[in-house]
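Structure below; questions to follow.
Of the protein chains in this complex, one is absent; all others appear in place.
By written order: A, B and C. Residues from 1 in each chain.
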Amino acid sequence: MIVTRTDVTVELVKHSATDSDVATAARVSTIGGSHERVVDLASDTGLINYLMRDRHGSPFEHTSFTFYIEAPLFVAREHFRHRAGWSYNEESGRYKELQPVFYTPGPSRNLVQVGKPGRYTFEPGGAKLQAQTTTALHTAYEDAYQAYSGLLEAGVAREVARMTLPVGIFTSYYATCNARSLMHFLGLRTITQISKFPSFPQREIEMVAERMEDHLAERMPITYTAFNRNGRVAP
Amino acid sequence: MIVTRTDVTVELVKHSATDSDVATAARVSTIGGSHERVVDLASDTGLINYLMRDRHGSPFEHTSFTFYIEAPLFVAREHFRHRAGWSYNEESGRYKELQPVFYTPGPSRNLVQVGKPGRYTFEPGGAKLQAQTTTALHTAYEDAYQAYSGLLEAGVAREVARMTLPVGIFTSYYATCNARSLMHFLGLRTITQISKFPSFPQREIEMVAERMEDHLAERMPITYTAFNRNGRVAP
Amino acid sequence: MIVTRTDVTVELVKHSATDSDVATAARVSTIGGSHERVVDLASDTGLINYLMRDRHGSPFEHTSFTFYIEAPLFVAREHFRHRAGWSYNEESGRYKELQPVFYTPGPSRNLVQVGKPGRYTFEPGGAKLQAQTTTALHTAYEDAYQAYSGLLEAGVAREVARMTLPVGIFTSYYATCNARSLMHFLGLRTITQISKFPSFPQREIEMVAERMEDHLAERMPITYTAFNRNGRVAP
Partner (left out) sequence: MIVTRTDVTVELVKHSATDSDVATAARVSTIGGSHERVVDLASDTGLINYLMRDRHGSPFEHTSFTFYIEAPLFVAREHFRHRAGWSYNEESGRYKELQPVFYTPGPSRNLVQVGKPGRYTFEPGGAKLQAQTTTALHTAYEDAYQAYSGLLEAGVAREVARMTLPVGIFTSYYATCNARSLMHFLGLRTITQISKFPSFPQREIEMVAERMEDHLAERMPITYTAFNRNGRVAP
């Protein structure tokens, strides 16, 4: 009756974002803007490295990425905390009946938390715990969705009936950002060896971040390389 | 085992917000700021009415309200969509075990939705539906919290176990805003006869908004009166 | 020695902005996002009119316009006051020698201000006053630029020498915004008969706004029509 997923969807719907956009905007500072705009990769690379290192962030804002995302609601909650340079539109539990699609951790998702707050690490927990977790989540999701359906059938408004639905349910949304706000998001929502500052994101939002990161790397390779070289600190 | 609530908590933790703050900031435009700052209620009233009517919003930003709020998670989700001029810190389901406190609609909360999207109205639904809803929600909440507790006992991380918890659970958060962002919020999240633009907020976030509105009315009466006179359109 | 201009430059450098972007983002609320995205002009028009009227602003944010602008410095100062949804990069008086290009009012620019604050209107002032103003500005600009050049020749840093330069000097900048922030700008920085709220922009920033408005009208005609029909109040 219900569907479970162990992955997320991140689709790049459209974009207006190149390394050259950054370099062009930055050059207005030093040579004005009335010159011919040319793509000069060597020169762009040096300039973008400089901007990243000295934290001149505004040139990276003249770019735009629009993503379509399907993720559990607890991921959307964390995502929407990012305010500066982000725009969102999300599926509404008031305007539509929510579908019975729920998240369960896949086999590679570590389930046991070790250590103290702010310094947690995670360990697998074993096949038995994995099975127990999956079963418990599945049952909880089924019970909840049954309660939801029951209330809807009884004539209760969607916005009331949804109170039963767990944060493991999938939601869908559009998110638009620029390269600066995207790098800020990636710096906080991924775990890497090269990060200058530590972050401890929940694995599920990191799954969203990793997919977005692929798009940044593909569309703005010079910026992406400079971001990594700079310890993944957004400018 | 679980606790249900039909109300929300909104506490004004601290504030730095008077009508005089608005008038002082506005006067810098026309007479500079090096004059003695005096409170002149009659003059302030005229000035604030003018600012509101002609949508000069920035003077209202030199004010600050910090609220402590307890509300269901689905309300927090709507609240946190307000980005400009709002700051939030919320209880974390990753860092603490969430308490079994859940929302159920009170007797005056209409449960049946009539009309079409964007133009909904709500009707009571009757005592029987009310009882059925309360029971169904209570059962769903109990089942969900039992699943949550079971997973925690089995050693599963809080951030995974919480996937079972419904959006009807209570959360707590601090929210800081200024008078301009607060009026924008009130304009969208309350239903009144005098609003120039229609809004269709869910009743539960309106309950939060109404309590905040009391504080605005008390602390900044001139601004509040001008806001209402202006059709509750934030400047 | 100096150059004077009576106009401004507004060039649409790039954009990712269609009416369909708005409708697609809005529809995720009611039907989710996993459907095929199709362009349906009739349906989009109704939806966009509804969003504008009921002030659902966020769907308009999934769009992007990047402009290159040449305008007097006093215009840039007003433009940069727009914070939400705007990004800027400007020519720097610290990093480059500023060029001797200055603004003088053209023949159609009314020079005499009548009425009281917040309700000013402007009248021509006559040919003689026009000539006197042009001459006085030209002389002041020449004197100022000569002082600037003299200080530079003496070895004084650009950032110090520029203190002599008047706000009538031209600057150049890139500005990126979305359709929502652009409409907000247009609502405040133009004067029209159909505006629901009065605005009293300086003519020179209105010249910039009018040129931007042409681009909005061309790229997003449904949105633009709905904006005008809604009294030019940004959603």
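The criterion applied here is as follows: a contact is a pair of C-beta atoms (placed from the backbone, for glycine too) under 8 Å apart; a residue touches a chain by one contact, two chains touch by 3 or more.
Predicted, not measured: the structure shown is a model, and the values here were computed from it.
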item: Sole residue of B:6, B:110, B:139 or B:176 that reaches the chain not shown, by the stated touch rule; value: B:176
item: Among C:133, C:195 or C:225, the residue in touch with the chain that has been omitted; value: C:133
item: Absent chain, residues of chain A that touch it; value: 30, 50, 54-55, 58, 81, 84, 117-118, 188, 197-199
item: Chain not shown, touching residues in chain B; value: 13-16, 21, 24-26, 28-34, 37, 58-59, 61-62, 64, 66, 68, 70, 87-92, 95-96, 99, 172-174, 176, 178
item: Footprint left on chain C by the chain that the document does not show; value: 72-74, 77, 80-81, 83-84, 86, 88, 93-95, 103, 105, 109, 111-113, 117, 122, 125, 129, 132-133, 136-137, 139-141, 143-144, 147, 150-151, 154-160, 162-168, 202
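Going forward, only the chains that are shown with their structure count from here on.
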item: Chain contact topology (line, ring, star, complete or other); value: complete
item: Classification of the chain B:chain C interface as same or different, half of numbers criterion; value: same
item: For chain A paired with chain B, centre-to-centre distance based on mean C-alpha positions, whole Å; value: 26
item: Numbers and ranges of chain B residues touching at least 2 other chains; value: 81, 84, 117
